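Note that this complex is displayed minus one protein chain, with the remaining chains in position.
Right, subunit A next:
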Amino acid sequence: MILVALFGIGDAILYVPSLTATAAKQDAWISALIGWGEGFLLTYLYVSLSMRYPNKSIFQYSAEILGKWLGKAVAVLFISYFFIDASLMLMEIGDFVTTQIMQETPIEIILVLFLVIIVMGVRSGPEAFSRVSELLFPYFLLLFFILIAFISPQIKIENVKPVLAHGLAPVFGGNFRYAGYLLETVIMIVIFPLVKRPARAAKAYILGILLANFFLTIITAVAILVLGADITVLLAYPSYTLAQKISIGNFFERIEVLMAVIWFITLFVKITICYYATNIGIAYTLGLRDYRHLTLPLGMIMIVVALTTMPNRPYFDSFVSDIWMPYSLTYGLFLPVLLLSVGALRKKPVC
């Protein structure tokens, strides 16, 4: 559950406020609220897909449902999605660190540094990195609530008024972008068969997504309440700016690094899972016995992919706001629905 929650929060915690606010303005928090329902429905879809084929990975049952070649093709598509997602997030880290924290450090060094721990995490296996996430979760909680508590004096309720000034359309527009992040949780489907008791895993999956939604809604709402819709839209990292605004008794100032730590924790978990999914996907498709041989060479490729796909920041912004959502929709909604329906048509339900 914690793994899913941290995954769901992932990189979204820095970007979501700005993305949703772009369309929904001061009603972005309503967009995030709608996300709860969407999150639940999507997870329900993934869970019901996984539950039909317990103890089998998505790569295995896609071949089972669609036949060998078509199934492999779908598996490769999924793998490419996971891989691109992982490199995108790696680039996000590099971009964030070099623009906000350490301007003089070359981005490659930051990428390599993070890649080292990601590869280390993936090599140590899913059991170990899910424990890491359990270990880190209390710190995440602590930091998050410190952030919210310290920023709360600056909340101005006028910032969310007028509510629904432009009707519901922009709210759904904002929600459209928000859902792009929810759709990424399809990656968790790879982790699902590793859990011994599917029923508990299903519960954890759904609860984790709801928890992630909870945190995202709070951070979106607080960002708008404190910064106002207009500024939130302009900023690249509104949550980070939020933390910069904290000032308690002229002493607790500039603790935005807390926010950075929150973000690093969630992002680390997310990239590790994506990367793990890529690795076992490739290992399965090629019929390798151990995915660990892949981690290092793939990691090197990932750095290059990260550097070439995202030449600069504006490119990234337009990619995320225009392309990412439809792209995710393919994998997050279309393919799982396809698998589920074809699977249901081809043979009678197992249970």
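The rule is short, and it goes like this: a residue touches a chain if its C-beta (ideal position, glycine included) is under 8 Å from a C-beta of that chain, and two chains touch if they have at least 3 such contacts; residues count from 1.
We take it that contacts and distances are computed from a predicted model.
Asker: One chain of this complex is missing from the view, so tell me which of "3-oxoadipate CoA-transferase beta subunit", "4-oxalocrotonate decarboxylase", "Spore germination protein" or "Phosphonate C-P lyase system protein PhnH" is its UniProt name.
Answerer: Options "3-oxoadipate CoA-transferase beta subunit", "4-oxalocrotonate decarboxylase", "Spore germination protein" or "Phosphonate C-P lyase system protein PhnH" narrow down to "Spore germination protein" for the missing chain.
Asker: Touch as defined at the start, partner being the missing chain; which of A:Val132, A:Ile282 or A:Met325 qualifies?
Answerer: A:Val132
Asker: Looking at A:Tyr46, A:Tyr205, A:Tyr240 or A:Phe268, which residue reaches the missing chain?
Answerer: Within the whole complex, the residue contacting the unshown chain is A:Phe268.
Asker: One chain isn't shown here. Among A:Leu70, A:Met102, A:Ala169 or A:Ile323, which residue touches it?
Answerer: Among A:Leu70, A:Met102, A:Ala169 or A:Ile323, only A:Met102 touches the chain that is not shown.
Asker: One chain isn't shown here. Among A:Phe114, A:Phe140 or A:Phe215, which residue touches it?
Answerer: A:Phe114
Asker: Footprint of the hidden chain on subunit A, which residues?
Answerer: 2, 97, 101-102, 105, 109-110, 113-114, 116-117, 120-121, 124-125, 128-129, 131-132, 134-136, 250-251, 253-255, 257, 260-261, 264, 268
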